[in-house]
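Only a single protein chain was left out; the remaining protein chains are all shown in position.
Letters A, B and C name the chains as they come in the text, with residue numbers starting at 1 for each one.
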Amino acid sequence: MNQANAILLLSCPDQKGLVANVSDFIFRHGGNIVHADQHTSLPEKMFFMRIEWELEGFAIPRQEIDAAFRPLADRFQMKWEIHFSDYIPRIALFISRHVHCFYDLILRQRMGELNAEIPLVISNHLDLKSLAEEFGLSFYHFPITSKDKTQQERQEIELLNQHGIDLIILARYMQILTPSFIARYCNRIINIHHSFLPAFAGGKPYQQAYDRGVKIIGATSHYVTAQLDEGPIIAQDVIKISHRDSVQEIILKGKDMERIVLARAVKLHLENRILVFGSKTIVFE
Amino acid sequence: MNQANAILLLSCPDQKGLVANVSDFIFRHGGNIVHADQHTSLPEKMFFMRIEWELEGFAIPRQEIDAAFRPLADRFQMKWEIHFSDYIPRIALFISRHVHCFYDLILRQRMGELNAEIPLVISNHLDLKSLAEEFGLSFYHFPITSKDKTQQERQEIELLNQHGIDLIILARYMQILTPSFIARYCNRIINIHHSFLPAFAGGKPYQQAYDRGVKIIGATSHYVTAQLDEGPIIAQDVIKISHRDSVQEIILKGKDMERIVLARAVKLHLENRILVFGSKTIVFE
Amino acid sequence: MNQANAILLLSCPDQKGLVANVSDFIFRHGGNIVHADQHTSLPEKMFFMRIEWELEGFAIPRQEIDAAFRPLADRFQMKWEIHFSDYIPRIALFISRHVHCFYDLILRQRMGELNAEIPLVISNHLDLKSLAEEFGLSFYHFPITSKDKTQQERQEIELLNQHGIDLIILARYMQILTPSFIARYCNRIINIHHSFLPAFAGGKPYQQAYDRGVKIIGATSHYVTAQLDEGPIIAQDVIKISHRDSVQEIILKGKDMERIVLARAVKLHLENRILVFGSKTIVFE
Partner (left out) sequence: MNQANAILLLSCPDQKGLVANVSDFIFRHGGNIVHADQHTSLPEKMFFMRIEWELEGFAIPRQEIDAAFRPLADRFQMKWEIHFSDYIPRIALFISRHVHCFYDLILRQRMGELNAEIPLVISNHLDLKSLAEEFGLSFYHFPITSKDKTQQERQEIELLNQHGIDLIILARYMQILTPSFIARYCNRIINIHHSFLPAFAGGKPYQQAYDRGVKIIGATSHYVTAQLDEGPIIAQDVIKISHRDSVQEIILKGKDMERIVLARAVKLHLENRILVFGSKTIVFE
């Protein structure tokens, strides 16, 4: 028995008949829609949709849905992708020396909170090697310097390909990726930045927050683009602080936000709930 | 030129073809869908939908949409209602002695934040009479006692009918309505309760919160049912407190929550974003 | 009978004996301390204190407390001020065309939520004149242009002096004050900025928030300094938004934050709970 669902994510210029045609396509072939969400952005006259239906009873075999849907998609100039809920995405964790986001993701995966496998941990430092191995993870060390970055990234890409990686998570990874690496994983690299972006971009946000005397700090998870800290934001959250909080205490409070916000963004991505349009996301929660 | 939209709210047993048939109905008659949101409740196998489309270019005149849609609705056993975005709902404010929610709603209406008229203020006390009149509102005094409640409510209903009232807001109104009154305005009476329900139902929630030593207080806006403080919840929000907050300070902090939560619930209702199912709401934000 | 309290705010280099000496000063003269809060900032080696005691039973008449405390203050190189809880501060509201913060403060004052009088409303526009007068407030129009700003500010200062103004609130006042005006009211001008500073400083924060695709917006209340939007932050709060929120809806949600954050900051100031140190505040809540 096939318990899986198909998930269609699409965007196109807004026009009449979009919902009717897409839902009719599913209905006509016997599909039962279990979730549907849409958004029309009036300033840009764009239409976005996420629609999920049961494969059981659906007349088109999953490998043929693509071809069957294409004529409709072409007619409306859609950008689109189809996912299946029983596919287990494969994640590569990029880490440096901070351990909290690493722990959090590993344990959520273990507890079944993340529908994914993590076959691969990559780091520019050796500090967390034994820890990763303690959790049974394959650890690869790429001691990247500015000189050999392109060459080392080429090796990383090879490794990512070998392991069939779908998603890269920068779990407080402290190395800037090259534009060509990023382009290869467009909207498939998720970063956690330890501030409420666009406030305090850059390397020392907690110190900056302390110095500025803000009363709230935050964390931001976003897709990585060539512009550092400027990729489409997926999730943000905040926590209150006061004059009593030293930089050290701000860091501690911030870590909880980082964990939660990164995990939330990863979960949304894994459930195929995110559409990227320009520098922004549409998140169908 | 007709700038208005039609808004269809419906619920029915879940089944295949719902989205397809409803969206096709709109598309076939030339309607452009601007918002659509649906929800399937798996435990109850129920389907809920809010769909909004432009009347401009829609082939069916608005007074005939009802009849045109009925066959489809019947086929799927839908409960449904159609609203038009250019209709200005008429609100009756029920108040007693607290003034903060009254002020808040009056001023939001004045500032254009609420798409509604407020032709009528009803109170069981005279305290706020001059204030209501200062704002140019018609004030009616019903000094209800337990003896004459039914009779006075009959007069209230007459008044509400005369003014074509669509929605009753209990802005900290301190009188219990009779079940028969409530039944007449089913899902059209919104109350604000000054606690995070179901915690601290009843008359003295802030004192109870203080006595219990909770670290967070809240406010809850809900439709009124015959069971006091148990109607379907529309909106809730909370604010942190500490041991430093006296009952008086808790009340002050709570007032801000009450204002915001009541206004949010009223706005959601006026925009026809709420479906009630059993004792719960589906809120299509 | 004297029900008032004295409130002492002080800051000085950290050293031994501060709490002991200050509390002994109060105790020795028969004062009963009802609140005391202190903060030591380790990086700056600074000590901050707010201490409040009942004047009833205190041996020193209030007009002599200053002189009596001075030797102790001098010994520890304190910056300090003494306030009395029965003094009613006098506020001047500066407004332009936005009405929501104006309404909010006026009504809080009316409801007794703010311990202050508002004898004066100043605006660079005439739009809200009749509204201010409807609330019985004296309205003064200063149609400031870049040319005559200094001269008009001189007239404003005269007016503020005449009315014995203690605190200026910029309730969405859309004119930049000159450094000399600001210097005269150092830490006595409170502004509300409609973003979560330091994100989106400047004139169009909601549009910027929309364009950047942030998932949370905020509001910031701060003392005004010569550096626009960079004064010491008093209070901040945030609210979640999503891709569904148009700029218009972001503005609406933001207005609630602005009202609450400005009112909170004003209340903290009126209760003498704020110490400014450099570009930051210590808020003794």
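What we mean here is this: a contact is a pair of C-beta atoms (placed from the backbone, for glycine too) under 8 Å apart; a residue touches a chain by one contact, two chains touch by 3 or more.
Remember, it's a predicted structure, so these values are computed and weren't measured experimentally.
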| item | value |
| --- | --- |
| Chains still shown that are in contact with the chain withheld from the display | A, B, C |
| Option touching the unshown chain, where B:17, B:31, B:89 or B:232 are the choices | B:232 |
| Touching residues on chain A - with respect to the absent chain | 99-100, 103, 107, 111, 113, 244, 252, 255-256, 260, 263, 285 |
| Footprint left on chain C by the chain that the document does not show | 16-21, 23-24, 26-28, 30-38, 40, 42, 240 |
| Touch list for chain B against the chain that is not drawn | 39, 41-43, 48, 196-200, 211-216, 218, 232-238, 242-244, 246, 279-283, 285 |
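Basically, only the chains that are shown with their structure count from here on.
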| item | value |
| --- | --- |
| Interface residue overlap between copies chain B and chain C, same or different (over half shared) | same |
| Chain A-chain C separation of Cα centroids, rounded to whole Å | 42 |
| Interchain centroid distance [CA atoms averaged], chain B/chain C, Å | 37 |
| Residues within chain B bordering two or more other chains | none |
